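Removed: one protein chain of the complex. Kept in place: all other protein chains.
So, chain A:
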Amino acid sequence: QGKFTLLRDTRTDGSFLVHHFLSFYLRAGCKVCFVALLQSFSHYNIVAQKLGVSLAAAKERGQLVFLEGLKSCLDLVFGEEEQPGQPSPLQFLSTSDLRALFDFVRVSLTPAEGDSWKGPVLLVDDLSVLLSLGAAPVAVLDFIHYCRVFVCYQLKGNIVVLVHSNEDSEDEENELVVNSLCHHSNLILWAEGLATGFCKDVHGQIKIIKRLSLRQAAEQDLVQIYQYKIQDRNVTFFARGLSAAVL
């Protein structure tokens, strides 16, 4: 309850973690607000079906609130003038102000009368896109802070956010956001491509960092490293060097 999980990827695509958390929380009966900035609804729907969850059905019964960034962006750019009372959540494209996005999250996750869902969850895929679209890094951090106060502290819900990072990255704004988020996360799942290059049997390595040092000053963070291979409906994890291809 009240946890902030950071998904991070380097040299590889960490979106399989997003699909996992989405189906995990929906199956657990939580109310999920998914801010999907990079892919269309049908992409997530098709993968979720393979994982055993129907996003369309979840949307119908009000368990899932889905913000399809690409579609909202088109409505904003090519659509008619918006009503003054209802700013588009993607308004930051023209104004660089993320408040409308936060209002969207707040309205979606505020528990309504007769709601019986367990704990609200905010899922964001992915945060680095906000920087590409003109938001300042401080604005992005403020947005996350507001969301944290609202979702984690007030509603005792969870937040899961995906960011991209690269070693030797020249994108300083992105690195600033990622480093700052790392310091404030309770759990970091870091998917990295193998340092030795591309491999068919081992798609990457995942580092699980449990930030125990946040709870108590003297505690050390617990770090576990596994390697993984992504399959059509599943991801298999194994200890380093013990991939099925080698054994």
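Keep this in mind: a contact is a pair of C-beta atoms (placed from the backbone, for glycine too) under 8 Å apart; a residue touches a chain by one contact, two chains touch by 3 or more; residues count from 1.
One rule holds for everything that comes next: contacts and distances are computed from a predicted model.
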Query: Which listed name, "Mitochondrial ribosomal protein subunit L20-domain-containing protein", "WD repeat domain 54", "Elongator complex protein 4" or "BHLH domain-containing protein", is the one UniProt assigns to the chain that has been left out?
result: "Elongator complex protein 4"
Message: Among A:Ser128, A:Ser185 or A:Gln227, which one touches the chain that has been omitted from the display?
response: A:Ser128
Message: Using the touch definition from the top, which of A:Leu76, A:Cys182 or A:Ile208 touches the missing chain?
response: A:Leu76
- prompt: Which parts of chain A are in contact with the chain that was left out?
  reply: 13, 15-16, 19, 38-40, 42-43, 46-47, 50, 70-71, 73-74, 76-78, 93-94, 126, 128-129, 131-134, 164, 166, 169-174, 197-200, 203, 230-235
